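Structure provided below as structure tokens; questions to follow.
Apart from one protein chain that is not included, each protein chain of the complex appears where it belongs.
Our next item is chain A:
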Amino acid sequence: MTAPFRQQDLEDSALVDTRLTVPGMRCAGCIAKIERGLAEIEGIDAARVNFSAKRVAVRHSPRLDQGDLVEALRHLGFEAQALAENPLGSNDKESRALLRALAVAGFGMMNIMLLSVSVWSGAGGVTRDLFHWLSAIIALPVVAYSGRTFFASAWMALRYGRTNMDVPISIGVLLATGLSVYETFAGEGHAYFDSAVMLLFFLLAGRALDATMRTKTRAGIGALLSKMGKSARVLGPDGGTSEIKAENLQPGMVMVVASGDALAADGVIEKGRGSLDNSMLTGESDPEPVETGSVVHAGAIALSGPMEVRVTAASSDTVIAEIARLMDEAGQSRSRYTRIADRASRLYAPAVHSLALLAFLGWMLAGAGWYQSLVIAIAVLIITCPCAMGLAVPAAQVVTSGALIKRGLLVKDGSALERLAEVDIAIFDKTGTLTLGEPQADLSPLGEKQRQVALALAQTSRHPLSRSLADALKSEGTRPAQVEDIAEVEGQGLAGTWQGTPVSLGRPDEETTGMASLLRIGPEETIITFADGLRADAKEALAKLAEQGILSRILSGDRQGAVEAVAKALDVPATALAKPQDKLALLEDLRSKGQKVLMVGDGINDGPALAAAHASIAPGTASDVSQQAADAVFTGKALMPVALAISHARRCMAIVRQNFGLAVVYNICAVPLALAAIVTPLIAAIAMSGSSLIVVGNSLRLARVKE
């Protein structure tokens, strides 16, 4: 279909690949629209959508740049951003390695089981010995390959004088294999190859699920990360501009900032005037008017322009870098958090190991030979090997995380769920968290005719106010009027002709407070005001949190008046004018009082607080820093996912505790059999798979819970 262009491209130069993230694709129709729509564009050879990661890979001629592709997708109706590498790092390798290990363990388990069943049902003599040998030949490489994850982690823990869940697992698997090899050589007794490999299979299934969940949510978050201020257009000596990455900016360079751009470095305005949205940086909701000589900071977003900004501080010296340093320090405490599985294994490992030792000593004293005593001790270790324990946590967390994804919340990992379940106080940022963080047009002063003209003008511009106006009008079902000769004058607005009348949409003449646009149709003038509205369900979400015993409060960097208005509407205490340091100090204070804080925020200024809090959630529109610092990210316009996160996390932990209970009950039943030396490989296999299936089944109940 693109044959003529391809010919031309070959003459130009080789094709290049660009990857873009398109968070808005939701259905098969979107896939078809994007792939076919892009392929029709001159210069694009092929486009392939990855729906799970919400990405498009485009193969195109080098004549097109990222901006052209983003624009092309915008015409198709999708917001898109060109993608650098995923800043959260890829867990892909880990989950692939686990899947491979799982496949090998599954292969080994099934084949050994096939042989074992024959032995259990009475195969004897040479046949039995042959089957044991075959089992050994399959089991040894499988254990060596699939068990590496556990052995490596157990070895690490032991080297530092600690213990984790992998230590009893490794000891159990290795002893079961070792004993079975010995018995195979000796040509008598029982072989536990099936137990060892089955154990690995079930545990790897848990790990693989866990890793898949992390990869999935991280891909989702990666797709949301914006390319905020990562590069700047720099004015060259010849008057042309070139795109330079933020880390390569030098003081003295002049950046050209158009409306909608995020500043990549601190600087002073050399030329031009406009207004900046500082909400990401300070929480301030009203735009700040700036003109020649004003000092501006990286992370601010230009609402109007163009402006020329001379860089005074770049990358590591900016205000953002200072906040990043605070965040690093604040994040320390969270990395010391011990997960519930490790806490359980601290009790569990010493208990089963001393039990095995006691069994050995007991049977020795009772007069059994050292060989028989050893076999019994190993049987105790095999039967207590924490198969159900290993699945207890990941199974419940994977199901919960899947349920939360459907409700618009991406939880980064299992540890985050555990911490979310423990919080007892919630602190909210205002701008962009309790509010939507984007200007909402007040359409009430507009008549039908004005709406149509306004939409026709607004939809052609990339200015944030125009976009918001166009979105609001489109969602009302307005159809654009036939406006001709539309032209955009940077810094002024849009002008065109409608049925012979000159029409325009632009900045109001007089300095109005807040954000506003002026719509002119001939002599008629209408002012459209914009305000940052509360999320529609903010009150319900806070009420649901209160229901769960979590009190909320607001901590914002915005002005007193703006914060008070929101605090009053939601009926919660509030603190205004908080700097990042103040937010951090309040969190420290609450922590020293023994409270576990949930921080919900979106701005760069919330970053340190998000990193320091016991658990944290950021909206999908948040700055990159916040999304990376947060444990979970919620998408969409509702605040309810925050409240749901807590209730789901608590329910998940309740199930985890039940699972542990089931595992303990299983041990209470199975251990006496092992101590009495009546455990056969058949009993071990039934007990192990039975307890694992019960735990998984119990966890699946989480998926069926309704709010």
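Just a few scattered comments:
Just so it is clear, contacts are C-beta pairs under 8 Å (C-beta built on N, C-alpha and C of every residue); 3 or more make two chains touch, one makes a residue touch a chain; residues count from 1.
Going forward, contacts and distances are computed from a predicted model.
UniProt lists the omitted chain of the complex under the protein name "Cbb3-type cytochrome oxidase assembly protein CcoS" (options: "Phosphopantetheine-binding protein", "Nitrite reductase (NADH) small subunit", "Cbb3-type cytochrome oxidase assembly protein CcoS" or "ABC transporter permease").
Screening A:L15, A:I31 or A:L76 against the full complex identifies A:I31 as the residue touching the chain left out.
Within the set A:A53, A:L235, A:I383 or A:I521, the residue that contacts the chain not displayed is A:A53. Residues of chain A that touch the chain left out of the display are 1, 27-29, 31-32, 36, 49-53, 96, 99-100, 103-104, 107, 110-111, 114, 126-127, 130, 134, 138.
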